[in-house]
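Here you go, one structure.
Omission of a single protein chain aside, the complex is shown with its protein chains in their original locations.
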């Protein structure tokens, strides 16, 4: 029973890894409660977007994470 | 004692050749008088520009053509 | 998160590459396919040489990046009458002088080709799922998009 968190770009530095498995399910708040408060603050930044299983998340408060889900934290992009 | 006339683009068809030597010097009118009237009409079109020895002609009435000069008749371009 | 290649029909060719590519060879192949087009506008973005940057890394997120590029290409094909559109983007580690991105648009009229190529570049720069970091003086630093990139993007809104 786990969900995979993915930290893109500079969030990788804040999280100390590109990916992390957490054995918590439920709301986004429940997931965040399992993380270091400093990291939570970074992940809660208003420019950070979320994708659940490859689909952009529009309503964070309605998120329900289940076993096997992948939740990605996406900072502003810088491509090309 | 000759000047070289150059007929670019579709003017080549009207003149029957790309270049032509005429043994007349003096004003543009004098040169034109040595040509076929049908050709003169085409060469006098308002979209036809003139270049004397590689320099664009701004004042046709002031032209004085001398031995060895090259006068080019330039229809609208169509490049690229 | 390694890259994958995807080719749709002849019209649309969108690729995410995790190894070096030759933009001129890609343009040659693209031109050969689109001989009926009057013109081909293209843009090659490359890692600037001569700066203090030693290495550049482009990170992507597989579930979003290539699908997003495909959607961008589809959008460009709806906006302009194109005979073909090619988008190639690198991921992974790049050295100074290496090509990062190639966009090529083939169209009957050059205005359409230029517009589509610029549109694709503007969106790749500031709306596609890539994260870039540079190593200079032994230090890695993440790059944020430039304000100019957002201004460029708004032209198409």
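Should a chain be cited, it is by its letter among A, B and C, assigned in written order, with residues numbered from 1 in that chain.
The rule is simple: a contact is a pair of C-beta atoms (placed from the backbone, for glycine too) under 8 Å apart; a residue touches a chain by one contact, two chains touch by 3 or more.
No experiment lies behind these values; they were computed from the predicted model shown.
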item	value
Visible chains that the absent chain touches, using the contact criterion stated earlier	B, C
Sites on chain B contacted by the missing partner chain, in the whole complex	6, 8-10, 12-13, 18, 51, 53-54, 70, 72, 74-80
Absent chain, residues of chain C that touch it	22-25, 27-28, 31, 35-46, 48-50, 96-97, 99, 108-111, 113-114, 117-118, 121, 125, 148, 152
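Operating definition for what follows: only the chains that are shown with their structure count from here on.
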item	value
Centre distance in Å when chain A and chain C are each reduced to the mean of their C-alpha atoms	27
Rounded Å distance between chain B and chain C, as computed from the means of their C-alpha atoms	51
Centroid spacing, where centroids are CA-atom means, of chain A and chain B in whole angstrom	76
Residues of chain C touching at least two other chains	none
Interface hub residues of chain A, defined as touching at least two other chains	none
